[in-house]
Structures are given as C-alpha cells and as structure tokens.
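Every protein chain but one is kept in place in this view of the complex.
Right after this comes chain A.
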Amino acid sequence: MKISKILALLALIVTIMSCENDEPQPEEFGTFQLYFDNKVGASELTLSEPGSTNYNYETTNGEKFNLSRFGYYVSKIKLEGPNGELYEDEVSVSASESKGYYQILESVASSHNVMLENVPAGSYSKVTFTIGVAEDGVQEGALGGVLDPAKGAWFWNWNAGYIGMAIEGTAENSAQQYVDWGNGTETKEKTFAVHVGGWKDVTDNENFVNNVRTRTLDFGTTVSVSEELSPNAHVVTDVLKLLDGVNIDFSSTYSVHAPKAGKPFADQLANAFVVHHVHQSSNGHGH
C-alpha cells in the first residue's frame, strides 16, 4: 500500500472517529441499585463464629451446618431493556483501583449494595453479571481496590488468581480435624471451607477449569431509570441452592481449595442467583 493511501485511510478513520463524538448523547441519566441479599433457603443468612456448634441451618439431605464467612466477586454488570437500552458498568483497573469489580461480603453490610451510576434513562428488564474474576482481570497484574491482595482480596498465591466465591462454616458431619498452624492461626474442628476459584481451561487437563460464571437474570417486569427514578433490583443469593445442588456431604467435602474441586459448586451458580423482586424507586426500601 502506498503511503498516500495509508494517509488517506488514516484521515478517513480520524474523520469517522470524530463523527462518532458528534452523535447526540442521551441527555438524561439516573442510578440503578443492585441489592445482594444472601440467604439460606427461606432464612436470612446470619454468620456464626468459626467452630460454633450451634447449627442453625440444614440441607435437604439433613446435613446440619452454620456459616462463618460468605461472599463473592461480581463484575462486568450490564443492564438491558426491551427497546435496546444498554448500560455496561465501567470496568477500569489499575494499581490504585478496581472499578467495576465488587466484593460482596456477608460480613460487610455496605458491600451488599452496588450503586450503578450514569445509567441512561429508559426501561430495563434484565441484569447480567460475572461471578468471580475472569482471565482478563487476573492477567492485568497487580490491582488495587477490592483486588488488592494486602487489603482483603481473595488472592490465591499458588495457581495464582482470585477466589470467586467463599463459603465457610462449621458442619456437624465435617471430618475436619483441629489444626494449629503455629503462627497464631488455627483451623477449628468440624469447620469447612469451600473456595471456588480457577479462571482458565487448559486443553487436555481437566484440573484447570474455568469456574468463572456469567449470569443473566430477568426482572420479570421492566423498571424505568430517569433523573427522578432510581430503581432497585433485589438479588437473592441462596447458599442452600449451592449446597443442595452438589448434594453436599460434609464428611467428605469440607476442604475445597482447587479449581477442579470447586467446579461442582461453580456449576450451581446458575441456580443460586435470582432477582427476587424489583422496586421502581429505591427510596424507602429500607435496606
């Protein structure tokens, strides 16, 4: 290609790009709130101390347990509407922040609310999000915010990546023995820990599995966003669906720390998240 042609092409591209900037921008924006409500079946999730033998929950198979930690990463949130409305939450990562990544922790009430800002006015009927930290996030390298490994991020040193979901507690049938790690940390008897991680598939190696999942949840109705209208979607995350879904037997499944072992749980994530209801306005919802 001659240089003149390249220049002409470049000029064309620049023109097109500048044309795009001239397109009319939607003049109205609002906010949309996602509220993550973690539950165990019909019950509210109440955290217990690790090792506590007060088992306040039971699986369908009769496995008695409690929970001491529950949480997960959510990212790449997208809202869509019936008329082509589309909002994609900005993902912007650096050593100082991980914008667009959220760590929903049962123990931190403020983390249950995800406020989406600058949502174009319009109707919305479904939400899509990713559970876990996908390859494109891991391979950015060291990041700040909720992915900072020194500030509570669930980073896996070995098989490096992030734990997408953590379920920890104590179960009557857990075979976990007491372990004193010698450095001031201990693992209490009968506890269990399910860490769902793993972000890549490797050909011919079933032990490397990608346990990151993307879910789309229908509202079953539409809600409107405008300068005055700030809707709220109440997402219920049901731990029991995960545990029942894998028919958990705590006598054999009490220490899950590898991608392959976490896969059955990842495969249940589709069932564990539902939009329970939506509010047209978040004012007065009481969360």
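Methods note: a contact is a pair of C-beta atoms (placed from the backbone, for glycine too) under 8 Å apart; a residue touches a chain by one contact, two chains touch by 3 or more; residues count from 1.
Just so it is clear, contacts and distances are computed from a predicted model.
The unshown chain of the complex is recorded in UniProt as "Cytochrome-c peroxidase", chosen from "DsrE/DsrF/DrsH-like family protein", "Cytochrome-c peroxidase", "Sugar ABC transporter permease" or "Fumarate reductase subunit C". Checked against the full complex, the one of A:Ala42, A:Ala109 or A:Ala150 touching the unshown chain is A:Ala150. Although one chain is not displayed, chain A still touches it through residues 93-96, 138-144, 148-151, 155, 157-161, 183, 200, 202, 205-208, 258, 260.
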